[in-house]
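Note that this complex is displayed minus one protein chain, with the remaining chains in position.
For clarity, chains are labelled A, B and C in written order, and residue numbers in each chain start from 1.
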Amino acid sequence: MSVLPVSSSRAEPAATAAPEPRVKIPVAVLGATGAVGQTFVQLLDAHPWFRLAAVAASERSAGKTYREAARWIGGEMPRAAATLSILPCDPAAVDAPVVFSALDAAVAGEIEAAFARAGRIVLSNARHYRLERDVPLLIPEINPDHLALLEAQRAARGWSGGIVTNGNCAGIVIAMALAPLHQVFGVRQVFATTMQAVSGAGYPGVPSLDILGNVIPFIEGEEEKIERETQKVLGRLERGVLHPAPFAVSAHANRVPVEHGHTACLSVALEKKATPDEAARVLREWRGAVADLDLPNAPVPPLVVSDAPDRPQPRRDAWAGNGMAVVVGRVRSDPILDLKLVASGHNTIRGAAGASILNAELMLARGLLTGA
Amino acid sequence: MSVLPVSSSRAEPAATAAPEPRVKIPVAVLGATGAVGQTFVQLLDAHPWFRLAAVAASERSAGKTYREAARWIGGEMPRAAATLSILPCDPAAVDAPVVFSALDAAVAGEIEAAFARAGRIVLSNARHYRLERDVPLLIPEINPDHLALLEAQRAARGWSGGIVTNGNCAGIVIAMALAPLHQVFGVRQVFATTMQAVSGAGYPGVPSLDILGNVIPFIEGEEEKIERETQKVLGRLERGVLHPAPFAVSAHANRVPVEHGHTACLSVALEKKATPDEAARVLREWRGAVADLDLPNAPVPPLVVSDAPDRPQPRRDAWAGNGMAVVVGRVRSDPILDLKLVASGHNTIRGAAGASILNAELMLARGLLTGA
Amino acid sequence: MSVLPVSSSRAEPAATAAPEPRVKIPVAVLGATGAVGQTFVQLLDAHPWFRLAAVAASERSAGKTYREAARWIGGEMPRAAATLSILPCDPAAVDAPVVFSALDAAVAGEIEAAFARAGRIVLSNARHYRLERDVPLLIPEINPDHLALLEAQRAARGWSGGIVTNGNCAGIVIAMALAPLHQVFGVRQVFATTMQAVSGAGYPGVPSLDILGNVIPFIEGEEEKIERETQKVLGRLERGVLHPAPFAVSAHANRVPVEHGHTACLSVALEKKATPDEAARVLREWRGAVADLDLPNAPVPPLVVSDAPDRPQPRRDAWAGNGMAVVVGRVRSDPILDLKLVASGHNTIRGAAGASILNAELMLARGLLTGA
Partner (left out) sequence: MSVLPVSSSRAEPAATAAPEPRVKIPVAVLGATGAVGQTFVQLLDAHPWFRLAAVAASERSAGKTYREAARWIGGEMPRAAATLSILPCDPAAVDAPVVFSALDAAVAGEIEAAFARAGRIVLSNARHYRLERDVPLLIPEINPDHLALLEAQRAARGWSGGIVTNGNCAGIVIAMALAPLHQVFGVRQVFATTMQAVSGAGYPGVPSLDILGNVIPFIEGEEEKIERETQKVLGRLERGVLHPAPFAVSAHANRVPVEHGHTACLSVALEKKATPDEAARVLREWRGAVADLDLPNAPVPPLVVSDAPDRPQPRRDAWAGNGMAVVVGRVRSDPILDLKLVASGHNTIRGAAGASILNAELMLARGLLTGA
């Protein structure tokens, strides 16, 4: 299978306005009928660089149209997607060079490998490969250089394509808030307590009888993900080897009756002392590593810092930057460590589908989708 | 198949009913029309030792009956209270030796002092006197000996009565969960993130437009209270002087769309190492300092330790021990400190009105309400 | 001021405790692991006349204990139930003369018939037999005489046991509110719009993503049930034949983000004119048909009529009469018909499990469980 040519103007993205490739790149979504899959379909509708060409899902949806197979949970299903036929999650059936994976963890390992082996670039939201040494756990604003791992990945695994992952929904929000602090002051310790929206559990997900007027102080596997992924995202690549950032994270993960938007209360110890004002300024001025690329889904700025005493709030702030910005507020002193702050972000956009798409945008801008 | 006959006889009633004093002690509630005041009125209805004899509130309710003045927010208003006339918050008008104060912080200072000066025992839920050196911040299961401060209080202030306070709603829940750990292992550091119910803000309190489907990561003054009260509650009284417990607390306070029940995620450093199993056993076996007194509102046990992976939950656990028990769960290792755990308790009962009433029960059992 | 001494004596316990049969009747619950099944188990715990002897459920729970098989959604699972083994839904395996059925409609038809054939009395919450001519659709306060249908049922079907059903959860609330009006004034037309709690959909039931901060104006099959069952409940039995009440019902059924408690807004046309005051008095004075039997779960009075301008409210009123009373309020004129009113009741207690248990209590009191 060959990859469609990307307009050569993409190799060196223009300096200012976002250009469009002459021909949009056809992309597929694996696991397209679930909640994250639907968010992919929504965000890819009218994407300037990508065209949703195929939707794939499990056997029981095979042969149906997307409209028939997906119980759409948002507003209106995009028309172009509605009439697509559901394909099996098999590279032989899915004819697209770029594949977004919203697969369940249980099946993601094998299926994603099959696509990578078949020469496709897989942008995965599944956790299966996130902590593998040769797989980028990518947040463009933070660690675009981690894409260099792809070379080792291809060499080691004999794949002509590759897998690039994004972090778990809460971890991304936390990593975004920590990145500027880590870059300037060095993060030494993090205590994080999350309050996570129900959309993070997919659909049907959390039963209403469990969460109406309630808090559930447990999300399976979530605390471990937060405690292990953050260091990799903020890690340093040296001579092709990734060194995780040397700080420890302690996480409490809670489910709360919020539709969209994960909120994290953070207590942070720094290597180099900083006042809350200094920290807030660093957060506010941060532009991230890819501000010059004008990626369609890269928010400007990546972090919105609020001065209000009671923000961020998920219902009011989740849509900042079209759901791609992380809102930070209440930057203040911690009586034990250095700083307390609160971060909030849209879990199915910045924390899932939007993250994968932004990763693909970065790869396209860097010429990494051509010749895949 | 035959059905067993229904006996016409009735079983002998069980032998162990709650004893009642021959004559109940008349008590008053100050600030009786507000949310906490209503909880006092509710909990005092049919109390075995106390009889609600008077309700007092601000000027604008004067002359009305309680039914007219209080916009009742629970199920049914107790009948005995409904016909009481609202009195002014003045010891000359309120003829009761024991007074529960649900007053706003703004007015509690002067009014409570006036009652103490007039020889009344004031059980206060207001924060005004909580951190005064000569005022007990009392939780019967933890620090009943702190009542000895009353003597110094009377001497210093020239009062014939006295003021005994309870902690803020979230602080009580946290202190209850920490007490057994502190007694056995020594607490060294605490990171606490609370998710607090709307009833903690009184009535009308939190506007629904602010909290429906949302989290508000700010409650005015709450973090400071949690960070400062816990040490006093767990402090040691030596030769009449109270030495606060020498650990630091870092708190994040959040409002969540829950009706009743504050939940706290705790990361705890101990002086003496303990495994989660050891800690859970200590919590489970703890009976507190007043188990032998059979106080009507003292829950047995004071802490309910859950083995479920996803408890405590406020909506399901707030009513444990009739709202007076604190439910603890998820006792596990912390990757930075020693332990993580979650505690939840009913904020207007264990965390407010019930706490004051339990304090009064302890004082009665200790003979401290006589001669007031 | 002196404090009254606390008496060391204890008051004599009140004389009127509930009588208990010498030997409780063993009962079983079919479909015991689901939401309604759990409510049966909860309500039967410590029931004065019945003893939970067996729990039955589908194949996949077979062999497990109840604790293992049921994902308990309330507070604490009753201890006696926790260790029962799950039996198959087969009369050969379930050795109890009285059987409560919380089965899904899909399987209730055959299984309930098998039990009735085997001589058991089946108190069914399933809709399968509700509208059969020879099956009572029983509400003790309204139509206890409909039990006479059992004779025809046995004759026609050759059963030695029998099936007695209760109505659907919303229909019961509506029928209770209409019954006194129908008895005194005659009901001619009813427009009913319900706002139903999520617990009515079982567990996991309604996904939180669907209902948080939302209204769903559709509940499958519900409007039809409301429109057809009410007339049978209020129907007249003549010479063994049931004549449904001759009024029409138009229903809109909505799901709202409420945990427990269905609310119905009713516009009612009467045969005989009545002012709102007259109607409210009739509702308030109504005692129902079985007030003299002192059934353990029969609320006194069956209807609670509120004068408050904004009641009933499900969260505040669902637990009236321990969940068995229906609360009625806002009785006022209708600009087109005669009356508007609002009724609310606990859907899994009065509207489901409690309804079946009350039916069994009536049958026991009438001697209809003997010789089953």
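Please note the rule applied: a residue touches a chain if its C-beta (ideal position, glycine included) is under 8 Å from a C-beta of that chain, and two chains touch if they have at least 3 such contacts.
Model, not experiment: these values are computed from the prediction.
Of the listed positions C:114, C:131 or C:216, the one in contact with the omitted chain in the full complex is C:216. Among C:205, C:312 or C:345, the one in contact with the hidden chain is C:312. One chain is missing from the display, and on chain C it is touched by residues 189, 191, 193, 195, 212-218, 227, 248-250, 252, 254, 256-259, 263, 265, 267, 309-316, 329-330, 334-337, 340, 342. Taking the whole complex into account, chain B touches the unshown chain at residues 35, 73, 198-199, 203-213, 257-259.
Touching residues on chain A toward the chain that is not drawn are 74-75, 212-213, 259, 315-317, 319-320.
Following the convention adopted for this analysis, only the chains that are shown with their structure count from here on.
Centre to centre, using the average C-alpha position, chain A and chain C are separated by 49 Å. Within chain A, contacts with two or more other chains are made by residues 212-213, 257-259.
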